[in-house]
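One protein chain omitted, others in place.
Let's look at subunit A:
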Amino acid sequence: MSDHREAILGRVREALRRPTDPHVRSTSAPATSEPRAWLPAGGDTHDDRVALFAEWSDKLKTSFITVADESQAAGELARIAAEEGWTSVGVHTDPLVQACTGQLTVSQLSTDGGYDPAELEKCDAGITACDALVAQTGSVVLTTASAGGRALSVLPPHHVAIARRDQLLPDLPSAYELLRQRYAAAWPSFMTIISGPSRTGDIERILVLGAHGPKKLTVILVG
């Protein structure tokens, strides 16, 4: 099969040899080059960020739970499991996830080292760690490296993300900064920013949750 790399790059170079017409080149540069000054606010203190994350969770229909420690988190998980009648959950190896799922009496499917998609599809929930929470947008940031792969957080009907206190960041620029620090040497093949459960407005612009991914998103902040 032929590859037209040079043909296309040649056309691009040829096109760019003609400079942009100065009349249409906008020059209105913003006052500062710091995106944080333009974007929605992200919260200065940890308490501000918790409040902001809670506000967004409310809007996005995320269930946001703050707990003092891991044993409380485990209690919350057991409560949800009983309420929703879970029979099996998907998990992955992570100290925080392990500490919080210890009390769960339902069967656990680990995605570590590969899994059967049909089995994961039958799980009532996928419980994952994450890379960060973003107060500015009420989002969970995760990657294949931090959350047991691509599917664990999207295939089961309920996604529970667990985060530690220091993982709550103010805004998107900080989230990308963190990802860069953590992964620039070897990027995972998949990173995502999750804002609320799966949703659609495709029918008469009426909000419906759980279009294809999880119908429920629960975020537990520990500490």
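In this section, contacts are C-beta pairs under 8 Å (C-beta built on N, C-alpha and C of every residue); 3 or more make two chains touch, one makes a residue touch a chain; residues count from 1.
Assume contacts and distances are computed from a predicted model.
Engineer: Would you mind picking the UniProt name of the chain not drawn here, from "Prenyltransferase and squalene oxidase repeat protein", "Lactate utilization protein B", "Sugar ABC transporter permease" or "Monovalent cation/H(+) antiporter subunit G"?
Structural biologist: The UniProt record for the chain left out of view names it "Lactate utilization protein B".
Engineer: Which listed residue (A:S57, A:T111 or A:T128) would be found touching the missing chain in the intact complex?
Structural biologist: A:T111
Engineer: Please identify which residue in A:V50, A:I80, A:C100 or A:A151 touches the non-displayed chain.
Structural biologist: Of the listed residues, the one touching the omitted chain is A:A151.
Engineer: When the complex is taken as a whole, what residues of subunit A touch the one chain not shown?
Structural biologist: Residues touching the hidden chain, for subunit A, are 1, 3-5, 7-9, 11-16, 18-21, 23-26, 28-33, 35, 37-41, 56, 92, 111-115, 117-118, 121, 137-139, 144-145, 148-151, 154-155, 171-173, 175-177, 179-180, 186-206, 208, 210-214.
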